[in-house]
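Left out: one protein chain. Kept in place: all the others.
Our next item is chain A:
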Amino acid sequence: MTRSRPFSARLARGGISAIALSLALSLALSLPLAGPAAAETFRWATTTDPQTMDPHAVNAAPVTSFLNNVYEGLVRRDAEMAIEPSLATSWAPLEGEDGWRFTLREGVTFHDGSAFTADDVLFSYERAASEESDVRSWFAPVTEVRVVDDRTIDFVTSAPNPLFPDSIANFLIMDRGWAEANDAARPARDAENFATRNTNGTGPFRLAARDPGIETRLAPFDGWWDEARHNVTEAIYTPIGNPATGLAALLSGEIDMISPIPLQDVAQVEGREGFRVLEGLETRVIMLGFGHDRETLKYGADAGAPNPFLDPRVRRAVALAIDVETIDRIIMRGKAEPASQLLPAGLSGYSEANDAPLGFDEAAARALLAEAGHPDGFSFGLMCTNDRYINDEAVCRAVASMLARVGIDAELTVMPVRNYWEELRADNFDMYLLGWSPGTFDAEHPIRFLAATPNEETRVGSWNFGGWSNTRVDELLPLVQQELDPAARQAMLDEIAAILQEEVAYVPLYVEPLIWAAKANIDLVQRPDNFFMLRWVRVN
């Protein structure tokens, strides 16, 4: 790297004006300050600052990912996303009623030294399930939480709930004494409270300094119950919103790791010695949705005409007309993976029986359109984000031009995500782009949110903007949620996956790639949920 070249060599080059000389002198003086920091200091950046340090106030990935380094749950996910013991050492279904009993770990202390007990779990449950909390939906099935003794706690559910332990991997435990003493017994609603900028968890790192939006420092917690695999003595986090700046910060050596980097910068990083790109697949499936509950089209030249997407043959034609492999190759630079279902292959509940995507077949698409009574095609409106998913606008443009080749004309509207959901909720689309990452990493999640008929009372189908409705799927969903036998459960999930594919309720396109970059001397684990866990970081 340039940095290592002798400074005098740089001075000697070229004509040096007085300004450059004084600049150079000031640099010479400051070089010791800029030299490589202690080996175990780890600096990283992402695009979005976690907006709060309160684990129950906001259910957003930047917050949950960051706080998983500071707080811990009863269970946690390992590098392959499997559930493993954390603050609970074991768990088992309750006998005689529905629910789970968790046996808690001995000898765990919070960062302030107070002991971790079942009462803290009860408190955290009350806090996380309160009206002020944004994670209360995790506890919708819970009817009661009972402290049996200091090391045992029962979560009673309204029905059998085999996935409950999986669903609370991000339920982070806070100390009752600390929260109550600091007036933070509930998540902040209007004004911030003590827990917004301070923490007291049991995790491997404690908050050393917090400057919202600028810099957050973490220090290892000496009293952590688990054996530390990392060798970080100080971790410094900086949000860098501009991707070009983030890349420059990495290449100049000021930060050790950044997530994510834009697809188009991958080659730049790979081409440089001392850096590497970490690629993986995220758990997010990008798909197209339709307005299933609309009698007429809303946009395009045919606005007001009967909605052709009510016909499953037309939906199938759309799926057949889109060449996902080409989108992957050109727009996603070969880093995505074609998808056949609402969740990526390999996650729990994925239907192996329905693994094959519909494929690309323009002739078949045209034939289906003609059969459905649209030999000359039609015109409609496609809604799309331009700042939410990787190259989302480019993907939508490609989809529109591919659909044009079979004669259907998509009038594309793109907008930032901050306006997008409002438009979708107001039914302002004929077709739309959506990305979905199953929060529980199980097939039940997308079914509950995207495939179930929207129902305010049971709170299902809240992201089913098109109002797709199938009585069999609605019938199976509660059974899936309660089935304890894995084989029987998978059979039902297979049936739902088959219905979704047969009816082309959505057109799954591809699984989004996950691209991080780091210095070559950094060992880390890239988990598919895009969480960055400091406990696996080694600075070599």
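Basically, a residue touches a chain if its C-beta (ideal position, glycine included) is under 8 Å from a C-beta of that chain, and two chains touch if they have at least 3 such contacts; residues count from 1.
Note that contacts and distances are computed from a predicted model.
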Listed names "NADH-quinone oxidoreductase subunit E", "Methyl-accepting chemotaxis protein", "Sarcosine oxidase subunit beta" or "ABC transporter permease", with the criterion being the UniProt name of the chain not displayed: "ABC transporter permease"
Hidden partner chain, touching residue among A:F110, A:F290 or A:F449: A:F449
Residue among A:V70, A:A188, A:L368 or A:M533 that touches the chain left out of view: A:A188
Of A:I214, A:A301 or A:A353, the one touching the omitted chain in the full complex: A:I214
Candidate in contact with the missing chain, chosen from A:T238, A:N307 or A:N354: A:T238
Contact set of chain A toward the excluded chain (per top definition): 1-3, 10, 23, 26-27, 29-30, 33-34, 49, 51-52, 57-60, 131, 134-138, 188-192, 196, 212-215, 238-242, 244-245, 248-249, 251-254, 416, 418-419, 421-422, 439, 449, 456, 459, 462-463
